[in-house]
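Missing here: one protein chain of the complex. Every other protein chain is in place.
Right, chain A next:
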Amino acid sequence: MQQIIQFFIRNKTNLLYLLLLFIAVIFTIQSHSYHKSKFINSANFITGGVYNSANNVSIYFNLESQNILLQEENARLNSIYHTPNDTIDNSFINDTVYSGVKYKFTPAQVIKNSYSAKNNVLLINRGKRDSMKQDFGVVTPKGILGIVDQTSTKFATVLSILNTNIKISAQLKNSNHFGSLMWNTKSPQIVQLNEISKIAPVKKGDTIVTSGRSVIFPKGIPIGVIKDYRLDSAENFYTIDVKLFNDMTNIEYVYIIENIDKDEINSLLKPNNE
């Protein structure tokens, strides 16, 4: 017994190092799996508070470009509003009204943006007290941004589409062939759409939208345009490079989408999965 204690005392530095390294690696592994980083995230009041006060200053530097973005969105919504119903081209608005699924939009501000790492996480200034929950979708006026991950009272982290842990169901706008959207970490402007069947009519410049097959995003939210495409090694599916509509490096005002019928849909789907 005494020898064991002696051993611990003699090697206390090495043992402490191994313990700390072990803890750090556990946190790292957690951060590499979806919705697992419970302890290490920036949605607590200290980090949220620091980023919030820094953002209160930096927000003034890009007011002009954000104003232009909001004005463009207003113009688009105005043109939809003043067009007779049957000629509406934009399914984004159409679907929220007519598809039977109701969505609630909440405005929010991004207070920490990130796009250079492999798993990018954003921080927004809405949290539990604004009834934010895990798996709410986040969009900008131009297209999709990500999915809410962890929430605290006042803040929430968002897994950006520039995150290798995330997969979003997406489809071609002019046909219903769908696949899943992932990121290969190369460029913050380009994401990859995989598993699009070989027979799908793929053309450069075509628009990619969300498919509405998950309960997170409504159908038809714009994502980007096809920049390039190739067949995968088995030659059954296309891998498509999608150029995002969003400039992921300059994001300030976003909307959080809550699917009001989400619990009902999930409870219906659950027995089928098991």
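Note that in this section a residue touches a chain if its C-beta (ideal position, glycine included) is under 8 Å from a C-beta of that chain, and two chains touch if they have at least 3 such contacts; residues count from 1.
The definition used in the following text is that contacts and distances are computed from a predicted model.
Undergrad: Which of the following names does UniProt give to the chain that is not shown: "Polar amino acid ABC transporter permease", "Fe-S cluster assembly protein SufD", "NADH-quinone oxidoreductase subunit E" or "Rod shape-determining protein MreD"?
TA: Spelling it out: the chain absent from the display is recorded in UniProt as "Rod shape-determining protein MreD".
Undergrad: From the list A:Gln30, A:Gln66 or A:Ser180, pick the residue that touches the absent chain.
TA: Final answer for the missing-chain contact: A:Gln30.
Undergrad: Tell me which stretches of chain A touch the chain missing from the display.
TA: Residues of chain A in contact with the hidden chain: 12-13, 16-17, 20-21, 23-32, 37, 40-42, 44, 47, 50-51, 54, 114-119, 121, 123, 157, 187-188.
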